[in-house]
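Each chain you see keeps its place in the complex, though not every chain is here.
Here the chain labels run A and B in written order, and each chain numbers its own residues starting at 1.
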Amino acid sequence: MEEVHHTEHVPQWKKDEVEDIKEHINKYPLFGVVAIGGIPAKQLQKMRKGLQGTAVLKVSRNTLIRRAFDESNEDVNKMHEYIDSQTALIFTENNPFKLYKILEQSKSPSPIKGGAVAPNDIVVEAGPTSFPPGPILGDLQSVGIPAAIDAGKVVVRETKTVAKEGEVVSQKLASMLTRLEIYPVTVGLDLRAVLESGSVFTPDVLAIDESKYFSDIVLATQQAFNLSVNATYPTKDNITAIISKAASEARNLGINATVYEPDIMGSLLGKAQSEMLSVASAASANNEEAVDDELKE
Amino acid sequence: MEYIYAALLLHKAGKDVTEEAITAVLEAAGTEVNDARAKALVAALEDVDIEEAMATAAVAAPA
């Protein structure tokens, strides 16, 4: 199959690797481009294992991935733009939204390295630390963390933002943050895009707001219930509400229109009595002698 | 509600709440009395404990 009229020599293992990528692309209904920057090799190994049965993770050189894309169909070419430093490919038979969810859930907080850029504001909260007094106190203070001694322990006196989003974190600050067990970086397989049946899905589409689905189901349930009761379509689920509504309407009408029916006489008498008491209190406010002793309480 | 007030008035005055009594009270107030309503009221009150119905209202009534 392979036509070899290149003048440059391509090692066999590279050719095999490209073929392997192409095969995977053809075999699976969808694949994604994943960023793996900052993941220690050991952790990556663990993640790969964790995905077993769900997805196949393939780490390769970008040049080989590009070549495999070039040699695949036009749709696959759309994925070129998502290749960046430290890229891997992920293949699955799963629904792309599920894949995204699985990868997001596998992310975990990690220590930041010296020289790295803060991914968001890094805040040290006020409160006790686990350190006994010692040189650590000066180390914390030297990176701008307001540390002090209290009751034989090192404490952080006030909450402080030690690095703003986008700032480079110094080696010294990074090591203090790590000692304080503050992990500002989220490490994990970062899905950049998925290709499925010619469509590219990016994280802005793949991120599902589950609370929105929950509230939509609540709304739909209420709409169905409202419609069924208001249109009087009786079912097992709403018959009690419908009867209750009819009974309320009948009572309302009976009381509001003063219909003398045994079932509502108690309410009518109570209503008359309440009205009498209200008028009595208005009258006695003007003149106590206007009402009899029974009402003066 | 006139009929109800008439019934309560009679009850408080220690009289029986009959069609005739209600009619007499309402006529004294200068209203035309609808026989059917007076009859219906008396019938509806047959098994009602007026004292109890008034007592529940007294508890719940505003000061």
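As a convention for this text, contacts are C-beta pairs under 8 Å (C-beta built on N, C-alpha and C of every residue); 3 or more make two chains touch, one makes a residue touch a chain.
Note that this is a predicted model, so its numbers are computed, not measured.
Chemist: What is the chain count formula for the full complex in this file, using the labels shown?
Modeler: A x1, B x6
Note that only the chains that are shown with their structure count from here on.
Chemist: Quick check on the complex: what are the subunit A residues that touch subunit B?
Modeler: Its residues touching subunit B are 258, 260-262, 265-266, 268-278, 281.
Chemist: For subunit B, which residues count as touching subunit A in their complex?
Modeler: 1, 3-5, 7-8, 37, 40-41, 43-48, 50, 52-54, 56-58, 60-63
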